[in-house]
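This structure is in structure tokens; I'll ask about it shortly.
In this view, the complex is presented without one of its protein chains, the others remaining in place.
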Amino acid sequence: MIGRRVARGAIGVAGLLIAAEAAGASGLVDPALLPRMSAVLVEAVRLPADPEFPPDLLSTLRVWAIGLLVAVLGAVPLGLVLGNLRRAELASRPLVEFLRPIPSIALIPLVTLLVPSTEVVKIIAVVYASAWPLLINTMYGLKDVDPVAKDTLRSFGFGRLDVLRRVSLPSAAPFVMTGVRLASSVAFVVTVSTELLAGGVSGIGVYMLRAASGLRTDLILACILWTGALGLVANILLVRLQRRAFRWHAVAAVGES
Amino acid sequence: MLDVVNLAHTYGHGPAAHRALDGIDLKVAEGELVCVVGPSGCGKSTLLRSIAGLIRPTEGHIRIRDAAVSDRMGDLAVVFQDYSRSLFPWLTVGDNVALPLRRRGMDRGARRSAAAEALEEVGLAGAAAKYPWELSGGMQQRVAIARALAYRPSLLLMDEPFGSVDAQTREDLEDLVLKVREHHRMTVLLITHDIDESVYLGDRVVVLTGSPARVAGELPVSLPFPRDQIATRELPAFVHLRAEVGRLVRARDRRD
Amino acid sequence: MLDVVNLAHTYGHGPAAHRALDGIDLKVAEGELVCVVGPSGCGKSTLLRSIAGLIRPTEGHIRIRDAAVSDRMGDLAVVFQDYSRSLFPWLTVGDNVALPLRRRGMDRGARRSAAAEALEEVGLAGAAAKYPWELSGGMQQRVAIARALAYRPSLLLMDEPFGSVDAQTREDLEDLVLKVREHHRMTVLLITHDIDESVYLGDRVVVLTGSPARVAGELPVSLPFPRDQIATRELPAFVHLRAEVGRLVRARDRRD
Amino acid sequence: MSVTTTAPPAPPAPSRPRRTRGALTALAAQVWLVPVAVAVWEAAARVAESVYFPPPSQIATRMYELWLTGPASRLFLTDEALDTFGPSLGRLFGGWLMACVAGVAIGVAVGRSRVLADYVDPVIEFCRAVPPAALIPLFIVLFKTSTQMQVATIVYGVIWPILINTIDGARYVDRVHTDTARVFGVRGARRLVRVVLPSAAPKIFAGLRLSLSLAVVLMVVSELVGATDGIGYQLMFTQQTFDMAAMWGSIVVLGILGYTLNASFLLAEKRILSWHRRARQTT
Partner (left out) sequence: GGGSTPSAAPSAEGKALEKTTITVGALPIPDSAGMHIAIAKGFFKEEGLTVNVTQLQSSAIAVPNLLGGSLDMILGNYFAIINIQSKKGGDFRFVADAYQAKPDTFALVVPKDSKIETPKDLKGANIAVPAVNSIGEMAAGSTLRTVGLDRLKDVKFQQYAFPDMPAALATGKVDAAWLTEPFLTGVQKNAGARKIADTMTGAMADFPMAGWTVTKKWAEANPNTVAAFQRAYAKGQQLAASDRKEVESILPKYTKISPQDAAVITLGAFPTTLSANRIQRVADLMLEYGYLTEKLDVTPLLVPQPQ
């Protein structure tokens, strides 16, 4: 069962890579401009051997993990508050909706001016960008709670906070978890993008900057493969967590088996 | 104990508004078991939800032990008509029953054993570790009943609590409610569609009219206690009362 | 029409596995109305869901008009026990009833009027424009019944379809089912907890044992048609059959 | 109000002025934080006196000069404003709509088919961790014109929340609902439109709402490379020329744009999901 799923997934990924290779081989994409996928794969496999790469990788992972954690710890409770207190939600909405579309690219130079650490700037950028999916999904999750379930607890005399903790939160948890999965990849994207934009001592993006200096598009693409792979692994872990924690959700509501 | 005065409730506004309750007066004494019958859609659940403080009545007021409904809450339990949605799918059956007991200040062990006992009483001894969605409809309904009984509320509200169980189980549950009420001096308000049941269980039967619900009539049930499924139902008084309630129900337009 | 052979179903795997059905054999002839009774949690809904093709039996097989269950589907309708969740909250009551009718090749107007007619028959004439969550429990259940009847299936499966309505409405709905079945030559399989109801409605009553369900016995009901709520129930044959079914039900262990 | 002491009893329905006052209070409850925030910002900026953080008043003046000194016939918009906002909005909507259609379509397909999901899940998870900015070299090669490239960047960047939320929503449809659809033979496109999509709608809308402001972000990102116009270009250009007030002006425009888009979106959502809101309301 698990084996079959892994095999299918591998076939899917292989299909993507083969398509990319075919695009290069058939001349659809000029190999002078973009290296062939086979060449990129070779570089990707060789990357860990480059002594500069592993520290870069670890640095990216650290910023990602810290940023995601801070975002979850901040945005989910905020989402719970805003999802529950209609007044607070209404009052903060203009501000939130004003801030949401402002790209971190515009903010990074400004934050850099105020914060004397590149690492912290990156983390701020990650938190800023990945907080939104968490916030929005948490708020929508709360809207989806069955009123009969809430009424049940209320009728036993539980207060708002208890209803929130014992009904709304578990019931919205799958929704929130989807938000976490979204935020996880946003955090990856922003970490690497920030490294690309702002540089720094280390990080996959910094490695890509260096690779760009030597016109090594193959290395850049190899780095992209690594980012994708990391995102994939992170997601597998999160999905596993989700399956384990919310078995009731999958079993109680899944469609065809 | 419970004092409902001139209660009215209207759902929605404007042209789509629907008046569900209209000038309901109802008094329930401490320890009394009152059954409410009335046509489908008349407003029984609305009445019950108002008493539980879940919806705010448009007019009139409700007092429980002389306190307005909204400020109190906590010493009552409700078995919802929509029992399957009132169970939490992320908790096991045992945890579902044990959850409200937190309000009773019981520790973990006490909660667990109280839940196990209540489940045993409704005939679900082995089900504590299962999830609600692993149970049949009737079993879910019994879990909801167990949860309410384990809570030992002073006011118990039940909305068609035995609709999904077989005849034999139903009789057992009826007797269970009588027993628990006796032991713990609960006040019970029970909505049912079964006229026999209302007479068998109740100290008094309240009949509601069709939508919007008004009180069509009340009937004290002066059958002796303890009641017995076979003996009580054979009493001429029972047969008479049952016919009486049936007449009250039928006397009114059933539908709006 | 319907042919269930040696049907067994087990939920889950390993130590947590639960055997719900065990070697069920059941034949229903074209146009027959069979009532199934059995203790709560024995496996009635499981049987019905297997016949509807919603769960794949672990053993045995089911054939409808000599076709295996999975390849056919479409000419049957189900009234689910969990009726409130089987209504789509995003559709009005009218649309809920009309939704499946497109398969009958009806155009928009025909669908709408068929839905209106079915709603009228279950006593919900004015409710077509409302949403399911604006209705009381019993009204929702009647919507589910209306949807199944309007569909005019050749096989109708009903899982405790009258559990949430008052006595009078229940009788009307029972007679409605009999009438529709008569007019449209439907085959009906109806699960109920009410032994009286099973005898009143059925051509045959099938009694299941406790979990795992086996067939405890079958009883042909040879009461004359058309049946009448008062006259039929007064017949000595009715009283006898009802006692007979009661005995069959009681003869077996009710619980696992 | 002055003379009559024998005023008739108040009518049961709220009178018109009362209703307007109610609406005004509601509006005030929604926007009171904005003037507060602006005032705090103004004060802080004046105290800090940093060229990088000009006070809102200065930003507003600059925005007015840049964009609102045009002819009245064009709502006072200047050529500059039209040249900046027009193309950006075009790419923004183009990209977002394409992402919506593709995201919902693919999401439903993947969400409803276990087998398809097995094959493409890893590919999706792989792709969405790749920053659009890092793919620009690829897009330069793959797409003919700069506009195509920019739209592709937007689509690539914003499709993920829609896709992931749709997959999840479509996958976890209440079993009783799918069962009902099955036994009544509601299948294919009809089942999709009448059962799966409405059931997944709350999640899909969460994704759409997320992606809408993300589209604004990606619009900016896409205009950093190979553009000659647009708000993102303007942002970068003013940054390069060190016109800080104008740069902040662009940021404010992005914020206002995002807010407006979101407000319109919520209006649409309120209509489409009204059943959901009302069904989920505790009375």
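Letters are used for the chains, namely A, B, C and D, taken in the order the chains are written, and counting of residues starts over at 1 for each.
The working rule: a residue touches a chain if its C-beta (ideal position, glycine included) is under 8 Å from a C-beta of that chain, and two chains touch if they have at least 3 such contacts.
Just so we're clear, the structure is a prediction, and the values are computed from it rather than from any experiment.
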Contact with the hidden chain (one of D:25, D:69, D:228 or D:281): D:228
Option touching the unshown chain, where A:3, A:27 or A:116 are the choices: A:116
Touching residues on chain A - with respect to the absent chain: 30, 32-34, 108-110, 112-118, 121, 196-201, 206, 209-217, 219-220
Missing-partner contacts on chain D, residue numbers: 51-52, 136-137, 140-141, 143-146, 149, 224-228, 236-237, 239-242, 244
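Definition applied: only the chains that are shown with their structure count from here on.
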Geometric centre distance via CA averages, chain D-chain C, whole Å: 48
Residues within chain C bordering two or more other chains: 82, 85
Multi-chain contact sites of chain D, meaning residues that touch two or more partners: 174, 276, 279, 282-283
Residue ranges of chain B in contact with chain A within the complex: 49, 52-54, 73-78, 80, 82, 85-86, 88-91, 99-100, 103, 131, 133, 151, 157
Residue ranges of chain D touching chain A (in the complex, touch as defined): 29-34, 37, 50, 52-53, 112, 114-115, 118-123, 125-135, 137-138, 141-142, 160-161, 164-165, 168, 171-175, 178, 202-203, 205-206, 209-210, 213-214, 216-217, 220-221, 224, 232, 235, 239, 247, 250-251, 254-259, 261-263, 276-277, 279-283
Interfacial residue positions of chain A with respect to chain D in the complex: 4-5, 8-13, 15-16, 29-30, 33-34, 87, 90-95, 97-106, 109-110, 113, 132-133, 136-137, 140, 143-147, 150-151, 154, 174-175, 178, 181-182, 185, 188-190, 192-193, 196-197, 205, 208, 217, 220-221, 223-224, 227-232, 234-236, 249-250, 252-256
